[in-house]
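The other protein chains are all here in position, but one chain of the complex has been omitted.
To keep things simple, chains are lettered A and B as they appear, and every chain counts its residues starting from 1.
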Amino acid sequence: MGATEEAFITPAIPMDFTYNYRIGLYMTRYLEGFKERKIMGSRCSGCRKIAVPPRKYCGVCNKIMDEFVELPQEGTLENFTVGHVVLEKGRLNPAENPYLLGLVRLDENASLLLARVEGLDPAEARPGMRVKAVWKDQVEGDYGDLDHFAPA
Amino acid sequence: MRNVAIVGIGYTPVFVSKRRDVCIPEMISEAVENAFKDSGLTPADIDAIIFGNMHTFEGVNLPHLWCADYIASLGKPVMRIATGGTTGMAALHAAYYHIVSGLHDVVMVVTYEKHSEGDSQVGLLGIITPEIMAMLALGIDVTGQSGMGAIGGGSAGGISYQASSYLAHSGAGIEHIDAIAAMERRNAAKNPYAHLKDPEATAEKIAQTPLVSYPIRFGHICPTSDGATVCILASEEKAAKLADRAAWVWAVSNCCSDATTGNLIEGIITDPAEQMPAVIASRQAYERAGIEDPKKEIDYVEIYNGFAHQTLMFLEKIGMCELGEAHKLLEKGELEMSGRLPVNASGGVVSTNSIGTSAMNRVTECALQIMGRAGEHQVEKEVHKALAHGWGGLMQYVTITILADKPKKP
Partner (left out) sequence: MEGKVAIVGFRMMSAPDLVTSRERLTFELTRGLLDDLGIDRVDVDTTIIDSNDFLDGRTISNVFLDGPAGAYLRDESKVEMDGVNAVIYACMRILSGQYRTAMVVALGLTGSQVSPYLHIEYALSAHYDRQTRLLNELNSAALQARVYLAKYGYSEELLDEIAAQALGNAALDPYQARRISGVGKDEVAASAYYYEPLRELHCYPPTDGGCAMLLASEERARELTDKPVWVLGMGRSIETFYIGERDLAASPSTAQAAERAYAMAGVKNPGAEVDLAEISALFAHQEPLLAEAMGLLEEGKAEEAYRSGDTSVAGKIPLNPSGGALGGHPICASGLIRVAQAVRQLRGEAGENQVGKAEIAVAHGQDGLCAQQNAVLVLGV
């Protein structure tokens, strides 16, 4: 190479664009459920598995998941990690405090839902713990309405 | 080399400005379902999948990963192809090589674009973002004629240089661009999968649309569409079993030029209307297909025309007529659906443009014409051989596919 970094122009100009993602029928049903503090999933007509959040297709069966089902608010913490970093806009920064992120199973046939887990010391987390959904005080059909899970 | 056939085609039910009712994977799955319906195949019949789109237009990355469940891909080889405007045909060519290599028999190509979710001009400008950034950093004005503010890859600013050059060399006038645009919008009116349709379009009507950058008028420019196209290709052995009708791939080819050809980063080095890749790729395709005189042997052509003058320009570049002759054919009505050399009966890219699908739709439309399945926009003459053209990059990529109504003899 031979060139020094100073030899290159390295412009840093931020670019912000707005994208308008359409979320489709299935995600709309999920967020509509949030307005009533409900967690909705969709069941595959083939393997009977439930996807949370709901979606149109079960790729394994190549079948449409056209049955919407409401899931219980309480489930099992099956897997978790303690985060010591946060990824923000593609950069890795240290977290203020270690935090728990878990995969929660709400029904034995349902897929695992990734969520923040609060209300316990991350060091105390164990697979198999029972946890329950904690909602924001005001729910408005937004992704953030289902705030976190906490020990049941 | 093995023969390859197109055995199934699936479009989204419509190509429109905004599909508000579906997310990206849901929209794609509509075309996948239609391709299965069309071919009578099931996901189990598919050996491999090619996925193509230009993700910067939607601000999404590697959508094949998070659309995997919607494209019948689980457990299968999936290849992602992205080459700008030519993406759809480059993806189809990848499917072709999957089959002619002898490694796979039935391959599905999935292409889409959902322009409404992002800003297409930002996507186009993104082709030269680093250069713009560097120029801004150096204090160069990028908004003026000397800069690139209006240029981008296939956007109207840069294209106007190409169109001016073409007009100067060919002897055609702006009225011919109006006329070809009008013809294609009228054709589009007969195509249920076209976006901008106007059964009453005339050159005069197009001439009344505002001038964007001479000689390009608003009426000469493609829309941005939401839509997906899926195409299933099969080896000869499988095609015989799977489908009673097919269009056969006789040749594929592509050629790229350097990006500095025809852009203004270092001034106009080469004529942006030169389009040498179109000349090279088409000659190579004719040779591979054993075509000696394309003017006589090719019955139908689909040109990738983001801008209306390109139909005329590329017809000349690919040797379907002499240089400077295309606008005369247009005047004589020979390019119409009833004409001697029907072109873009589908309405072309200028009527429907969801970028990932645009070059692919040129091939699928040729296939439909060959199979006699184009419905209302079926051309009058019999189509035995057809040529599909794709174009893109920074005005530098050309892909060609030649289809025929029977397998090629070894």
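Everything below uses one rule, namely that a residue touches a chain if its C-beta (ideal position, glycine included) is under 8 Å from a C-beta of that chain, and two chains touch if they have at least 3 such contacts.
As the structure is a computational prediction, the values presented were derived from the model and not from experiment.
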Absent-chain contact - pick from A:R29, A:K49 or A:K132: A:K49
Sole contact to the chain not displayed, among B:D21, B:E204, B:D258 or B:E376: B:D258
Hidden partner interface residues of chain A, rising order: 1, 3-5, 8, 12, 19, 21-24, 27, 49, 51-53, 59-60, 79-85, 87, 89-92, 98, 101, 103, 111-116, 127, 143-144
Touch list for chain B against the chain that is not drawn: 1, 23-25, 48, 54-62, 65-69, 73-84, 90, 93-94, 97-98, 100-103, 117, 123-130, 153, 253-260, 276-277, 280, 288, 392-394, 396-397
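Methods note: only the chains that are shown with their structure count from here on.
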Separation of mean Cα positions, chain B and chain A [Å, integer]: 38
Chain B partner contacts - residues on chain A that touch it in the complex: 9, 11, 13, 15, 17-27, 55-60, 62
Contact set on chain B toward chain A in their complex: 19-26, 29, 42-43, 58-59, 68-70, 72-74, 114, 116-119, 122, 129, 133-134, 136-138
